[in-house]
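Note that this complex is displayed minus one protein chain, with the remaining chains in position.
And then chain A:
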Amino acid sequence: MKKTSLLFTALLAAAPFFSQAATQQEIDLALAPVKTNADLQQLLNSASPLDALEQHVFQFVSSVKFSKKGKAPSFDKELLETNLSATEIYKILALFGQQSSISQYQNAAIITDTDKLLLTGSSLPFCNAADPIETSVTLDKNKQAIFGYAQGGVVCDGNVELTENTTVTYVLVQSEQSPKGLRLTGAGFTNPFDGHIEKVTVSQDGQSIQLENNIENSGVSKYQFILESEENDLLLVSPDPQVINKGELPPM
């Protein structure tokens, strides 16, 4: 119990920072220099961070899809990750107000200390437990699975903070880079007896998983998703997202 309490305290202290991170993402999006196709075409007429893509620049530009106002555009992330350093990617992400998602580019080239700092020092905001959490699993060139979490196109860290009894839903989002036939089979806990999470349900098609908490048991529950695929017979486990049951804070 001592370990859980310590971790809970540390995360409580970090909570304002995560709120700031969510706000920062919104600010970045609002101030992004490139918000439309016209902005993007204009950018191509002069020197820009896109020049780092060299012969791939038009392939990248054609992959950019702008969605609704206030939403982040989508683009070929793998093209960035396989051709550029972390700093070069960060500068391109900043064009679209997505620089806070740099930690998702863990396979980017690390050439300078800044590259290293960008890939190890960035933090993402909590996910919102009220909405399904889009969970992506992609294989990099070394066939290592990379987990990513997002909601409505905005990247989050996969963790949720709860103040009431809630059903947290994670939904698999498959892509061409996902392991073939990927399915969720369950979630595993380092302590299944702490009462933070009371029930785990996997959908019949293995494409979503729901966790039900009990807010009466304050603390942090760490869990890892367990998945199977048609790549082979071994089970894949995710790095650990977590649920934080905040419950009632004691009076000061």
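Here, a contact is a pair of C-beta atoms (placed from the backbone, for glycine too) under 8 Å apart; a residue touches a chain by one contact, two chains touch by 3 or more; residues count from 1.
Operating definition for what follows: contacts and distances are computed from a predicted model.
When the unshown chain is looked up in UniProt, the name that turns up among "DP-EP family protein", "Molybdopterin converting factor subunit 1", "Multisubunit potassium/proton antiporter, PhaD subunit" or "TldD/PmbA family protein" is "DP-EP family protein".
From the options A:L79, A:V200 or A:I215, the residue with contact to the chain not on display is A:V200. Residues 1-4, 139, 143-145, 179, 186-194, 197-200, 224, 226, 229, 231-237, 239 of chain A touch the missing chain (whole complex, contact as defined above).
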